[in-house]
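This is the structure I want to talk about, given as structure tokens.
Removed from the display is one protein chain of the complex; every other protein chain stays in position.
Letters A and B name the chains as they come in the text, with residue numbers starting at 1 for each one.
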Amino acid sequence: MTALLSVDGVTKQFRGLLAVDKATFDVAEGEIFAVIGPNGAGKTTLFNMIAGVYTPDGGSISFSGERIEGLTPDKICRRGIARTFQIVRPFPALTVEENVIVGALLHRHGVNEARKRAHDLLRRLELYDKRTQAASSLTLPDRKRMELARALATDPKLILLDEVMAGLRPTEIDRIVTTLRELNREIGLTILLIEHVMRAVMALAVRVLVIHHGAAIADGKPDQVVRNTAVIDSYLGADAVG
Amino acid sequence: MITQLIGGVPARALILLGALLIGFLAAPLFVGDYLLTVMILILYFAYTGQAWNIMMGFAGQLSLGHALYVGLGAYTAAALYVHFGLSPWIGLAVAVPLAALTGAVIGFLAFRFGVGGVYFAILTIAFAEFARVGFDHFGWTNASSGLFLPVAQYAHNDLWQLRGHPVMFYYVLLAATALAFVFCRALLKSRVGYFWLAIREDEEAARSAGIDTFHYKMIAVVISAAMTSFAGVIYAFYYNNLFPEQVFNISRSIDIILAPIVGGIGTLFGPILGCFVIEVLAEGLRSLLELFGVDVPGIKQVVFGAILLLVVVAMPDGVWPWIARKLNLTERRL
Partner (left out) sequence: MPADIYLNVAVGGILTGLVYGLMALGLSVIFGVVRVVNFAHGEMMTVAMYIAVTLFSALHLDPLVMLVPIAAVLFAFGYVLQAGLINSFINRPEHSQFLLLIAIAIMIANVLLIVFGPNAQNVQVAYGFDSFQFGPLIIDATKAYAALAAIAVSATLLIFFRSTSLGTSIRACADNYTGALVVGLNVKRLYALTFGLGAACVGAAGPMLLLIFDVTPAAGPAYTLLAFVIVITGGLGSMPGALVGGVLIGLTEALAGLVFTPSAKSMFAFAILVLVLLFRPQGIMGKRAA
């Protein structure tokens, strides 16, 4: 099956630092794909190149068969790739509902239509009751779910989640994992996530890519990858493996 | 459409608004000539403040050179009238695209090249100054000697030529301000409005949500510039004389921003309330000083500066949000 997202030999250098070193992987449609690795490994840089924040110094990125590297973030979103941020970025002065409506308006012209879509998503993410609150008044877990709702409102085919589980308690992690699984199942949403929370990775991911110093050191099914010695040495530690 | 405009607004606010409108409509019947001119100023600054607010309060771009658009509107309409006898409304039809184009150029230069924040503000100042010096040397509009319209008579109100009693200008400005108010409300509730607010709040996040921020910032600039040029047309035909040194002066740009800032950036009522506060305080002070026989040029401006200082320090969101909270009238949108 042709890959939905194809990353081929992508490299990024920041002055003296080689942040990403010839990253190559494919994500199939409907897959849940995780990228893990120690801090500073280059995961977010990789994400940012897919999301259009950075332009790769080398290599190519294709989405649905079309080259997308170097496109601006808004163009990337319009093509069907949505993203969340490692440090949540709500529109603080707008209400929860309005935040999501902004996303929904991307592919809809009427505000009413967008509001309906926003309400559907808010219900799914259990934020419907808080929809008229200012985004700035939400707790961190709620903000994360709101940002997720906003990203989903843009009707993406692929969603990039940047450490969305960080700072959440286990029950909240489980909630988001369940929601993501549902979305993946019901609408075939392809998910590419950066994660440190192995609980979520093991529960969600069908394939895992491990990055260290900008380069891939393992790529495969989750239970294979966590037993890989290189991965254990560089990142997980012996205790992490069950 | 009406329901969409009114939706979400508490009944109390609507009643207040209605009362305000009726008050303004009836005012000329009761106030003397001098107060009428004060009210014309209030409406003028309420209108320009509203137009400026679109760029700053909605799209988050600080313009400190809005006098540029006033000047362009004023000079275009005045020159066409003086040289060709064309009605100011035709002048307006020429001025609006001209101002819109100028705004577009500034916007394009700024946004395409990533000029934002303070640099954008400086850019806008520079353009206004450029116009000021430029028009000082522009022969067709009499350069620095000033462009004069034939002195108006008050006996006969000619709306087409905008010649007549101040009362005529009052109602024209009132209509314009009311329309601007409704227009801004409609914009805010529309798709464009949502995108503007997103851009204002967090431009990068807005981009990640698929918004073409360049495109929407340009729309804000163009609309703001175009609306402001109308104020310029009124300015020209009301005062009947134009000097580049005055019209394009940075003080004019600052006058324009005072009302929305004091009233509340990004709100609909802000610019109007801000005008009231400023003019009432200024006129109050002036009358007080007159009582003591003091007539010093510059006192009014010092007071403006002090008001601005006070607002920025103590009520940074402006007077309107503070009042709205007390009256429990907060618009759901900031």
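Couple of notes before you dig in:
Here is the rule we use: contacts are C-beta pairs under 8 Å (C-beta built on N, C-alpha and C of every residue); 3 or more make two chains touch, one makes a residue touch a chain.
As the structure is a prediction and not an experimental result, all values here were calculated from the model.
The undisplayed chain touches these shown chains across the complete complex, B. Of the listed residues B:Val9, B:Val38, B:Leu98 or B:Val115, the one in contact with the hidden chain in the full complex is B:Val115. When the full complex is taken into account, the listed residue touching the unshown chain is B:Leu308, out of B:Ala104, B:Leu285 or B:Leu308. Remark: the omitted chain is touched by one listed residue; of B:Ala11, B:Leu29, B:Ala155 or B:Val296 this is B:Val296.
The chain not displayed touches chain B at residues 56, 62, 64, 109, 113-115, 117-119, 121-123, 125-127, 129-130, 133-134, 136-137, 250, 254, 257, 261, 265, 296-299, 301-302, 304-306, 308-309, 312-313, 316.
Operating definition for what follows: only the chains that are shown with their structure count from here on.
Centre-to-centre separation between chain A and chain B, using Cα means, comes to 44 Å.
Within the complex formed with chain A, the chain B residues making contact are 189-191, 194-195, 197-198, 201-202, 204-213, 332-334. Contact residues on chain A toward chain B in their complex (touch as defined above): 51, 72-74, 77-78, 82-83, 85, 89-95, 98, 101-103, 105-106, 109-111, 114, 132, 150-151, 154.
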